[in-house]
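For reference, the structure discussed in these notes is given below.
Note that one protein chain is taken out, while the other chains of the complex remain in position.
Per-chain numbering from 1; labels A and B assigned in written order.
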Amino acid sequence: MNEKINITINGKAITADKGETILNIASANGIEIPNLCYLKHLSPYGACGMCVVEAKGSPKLLRACSAVAADGMEIETNSERAVKTRKAALELLMSDHDGDCKGPCTLNCPAHTDCQGYLAKIAENDMEGAVKIIKEKVPLPAAIGRVCPHPCETACRRTHVEEALSIAALKAFAADEVRKSGKSVLPEIKKNSGKSVGIIGGGPAGLSAAYYLAENGHKVTVYDKMPKMGGMLRYGIPEYRLPKAILDCEIEEIKSLGVDFRNNVMIGKDITLEEIRNSHDAVLIANGAWKSTAIRCKGEDLEGVFGGIDFLREVALGNKPEIGEKTAIVGGGNTAMDACRTAKRLGANEVSVIYRRTRNEMPAEDIEIEEATEEGVIFRFLTNPDEIIGENGKVKAVRLQVMELGEPDEKGRRSPVPVDGEFITLELDSIIIAAGQRNDSFGFEEMPVTKKGTIIADEKSFATSLDGVFAAGDCVNNGASIAIEAIAKANNAAKAINAYLNGVEVSFREPVLSEREVTKEMFEGKEKQSRVKMPTRPADERSKDFGEVNLGLTREEAINEAKRCLSCGCHDYGNCKLIKYADDYCVDCKKYAGENHPAFTETKLQVIERNQNKCILCSLCVRECEDTAKKGILGLVGRGFDTVIKPEFRDSEVIKDCVSCRKCVDACPTGSLRFIQK
Amino acid sequence: MCENCSKSDLTLLNDVLKEFASVRGSLITILQKAQEIYGYLPVDVIYYLAEKTGNTPAKVMGVATFYTQFRLTPVGKNLIMLCKGTACHVNGADAVEKAICDYLEIKDGETSADGLFSLKTVACLGCCSLSPVMMINEDTYGSLTPQKAVEILTEIKAREEA
Partner (left out) sequence: MRIVIGEGSCGIAAGALKVHSAIDAFANSDIQIGITGCIGMCFLEPIVDIYEENELKARLVKVKESDAQNIVNAVKENNLSLVDYLKISDEDNSFLTQQTRIALRNCGIADPENIESYKEKGGYEALKKVLTSMTPEEVIEEIKTSGLAGRGGAGFPTWFKWNAARQSDGDEKYLICNADEGDPGAFMDRAVIESDPHNLIEGMLIAAYAIGAKYAYVYVRAEYPLAIVRLGKAIEDATKENLLGENILGTSFSCTLRIKAGAGAFVCGEETALIESLEGKRGMPRLKPPFPAQKGYENKPSNINNVETFANVPWIILNSGKAFASMGTETSKGTKVFALTGKIRRGGLVEIPMGLTLRDVIFNIGGGIRNNKKFKAVQLGGPSGGCIPEALLDTVIDYKALSATGAIMGSGGMVVMDEDTCMVNMARFFLDFTTKESCGKCVHCRIGTKRLFEILTRITDGKGKEGDIELLEELCDSVKSGALCGLGQTAPNPVLTTIKYFRNEYEAHINEGRCPAGECAALRKYVIDETKCRGCTLCAKKCPVNAISGSVKQAHKIDTNKCIKCGLCKSNCKFDAIEVK
């Protein structure tokens, strides 16, 4: 029998073998002490400074990996000083850890869709796998792939080489392929929770929340005032961009999860909020922003003046608004583009876009502007409606104030200013004001709202002033944004609601991540491969009907495009101990930002790629190679901050002694080492 | 052999290896002797010593790059060791360093274009009372000023060129 000692760790009395280290005793008793440079079969090293603990009576912190427990010791693993010291270690490590946990595409996507993940699946011709990954964040991939202004592509690092990947189109491609094959990718539904959730609004936010809440075993009912579900995707996006048959399929999939859809139900008219609250354990308000913003211009009340989203909704409902031969659209956003191209398709001869700035400032997507131009839309930049002139109560013309760009403001944005006395008059039969959208609080009178009229909800918990009532999407706080933003918020709200139903309070927090700062120079020498071009129907053909403009990619095109992905995100994100701790300790990665140590990536070990940028010099690989593999191929080179780990040192040679035992890769606590297939 | 491996006369190491190769813990001593022989530690010498002392090249390289005394590239004909100890710092070693760098058009750790001088700043030469101090080869020069340091270098240069 070994001699025994008695100690306490975090107040817990423990009997342990004499001679054991504090770390081993704690671990055997279910108390985790963080560490980054320790492996049980190697001798303690003491580099990371993570395993420090406080022992009563000891002036210094002890490194638990090597300190042997003595009888009577009272140990505190999470004393204030130990936590502070650990946090500093992590902050220092992160200041010298040059890697991307996730690709910039994922980070820039409001819903943090794992673009790199599904692009890899597409590249492997595994479309179902791709859709599965997409649906972890976006339950409407075919629809969103078509309509999303894709912030992911804006952030794509390929822009440093040539052009961004066509990520959105690939997303739609994968979803289309799966749908065409007659398959559905659906989540496994968890056990029935016995709880029910009422969702007000069946748009992208409401549907996403329904999907994830249903997945978690809750009974979900969606209430929507319109005849069909889909919200703005159905009533705000024209058919030629998103064929509704495709949307129907995706909505049907959500329904198949057991979600109850109730259409033509308007809050405050057909049912009250109170009634919905009474019939559900939790309520999510996601009823969007459905009112067009007025521009406060004389003549706005004339017949023949339409709101942008009102106009699009009417068309979507199958009505034909009277816009006549000549029409104009006021605004420069995507709604304006949708409206002008729709007007063209309704048969208007002369369609103008009135925008008070220039093309450069237009918030609409480039491709939309280009396609509208191809279809014959006339752009009248630097003009602004001064008065809508009527005759017999009907629109006859618009008087436009000529504008010019003023001096740049603090943000460098140049505001338009009127040119004194310069006006143009444009003859018109109708005018469509696409200057924005706002909320309608009808039916929600009891809820406090912002100045904009949006419902006030907590940014992190999505809770409103009413218990059990949550709100997300366009109807909340800052108001309308893009669909993926509404989906992102709804996903997080769903998590919050799920937690609420399980009796815990969850406050949503973005995880701590490492992000690289890159420059164009870093991409010099990368082989250039141009971005795939989405084929479209000819302008004169497509502008006459509402058939889809885009013809879609071929499988080969899609696979090749997906292969362009630079895989910026770290392969090891899920297993990385460093980032796990950094997140646990909520560290500020930039707190001690400064010079980074010498950086390089090398593959001298043939099947092992070593990325020094991510190395934290724990030396586990060196010690594994020397002590376990008995090879001693890896070694520390240099001293102090500039120390690096290198296999020998002849930079141009492959190391033949390496037997690819992979012990180093397995030991690495970060993504610095990676097994590669050659 | 890789491109930066020179072909050194490895037989020069015979005596050193005979004396120390089998003595445990002598790696640093052996590297010191090797550097005395070659003026620096050529890559092929490091490989050879690894083989002869039963160490992996990574290990020898680790030692050779840990200690500031070891050089992996040849040095200039005259090695200037400029003291940057506390006393020298307080008495203006930074200004002296700047003057030397400007005069030779090099930075710390570099060798002048004509190969005559290498500059290396060192922690403390232990001649604090004469600070600021530099050693050029075996000779110590104390109570330096920027001007005085440049004069000394000019003199050596003139002598070398003569």
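Please note the rule applied: contacts are C-beta pairs under 8 Å (C-beta built on N, C-alpha and C of every residue); 3 or more make two chains touch, one makes a residue touch a chain.
Everything quoted here is computed from the prediction, not taken from an experiment.
Of the candidate positions A:I14, A:L39, A:L93 or A:I369, contact with the unshown chain belongs to A:L93. Touching the missing chain, out of A:I75, A:L617, A:L634 or A:C658, is residue A:L617. Although one chain is not shown, part of chain B still touches it, namely residues 24-29, 31-32, 62-63, 66-70, 84-91, 95, 122-131, 133, 140-142, 145-146.
Chain A residues in contact with the hidden partner, per the touch definition given at the top, are 44-49, 52, 60-61, 63, 65-68, 81, 84-89, 92-93, 95-96, 591-592, 594-595, 616-617, 619, 636, 638-643.
Here is the rule we use: only the chains that are shown with their structure count from here on.
Between chain A and chain B, the centres computed from C-alpha atoms are 55 Å apart.
Residues of chain B that touch chain A in their complex: 2-3, 5, 43, 55-59, 61-62, 65-66. Those residues of chain A that touch chain B in the complex are listed here as 631-639, 646-653.
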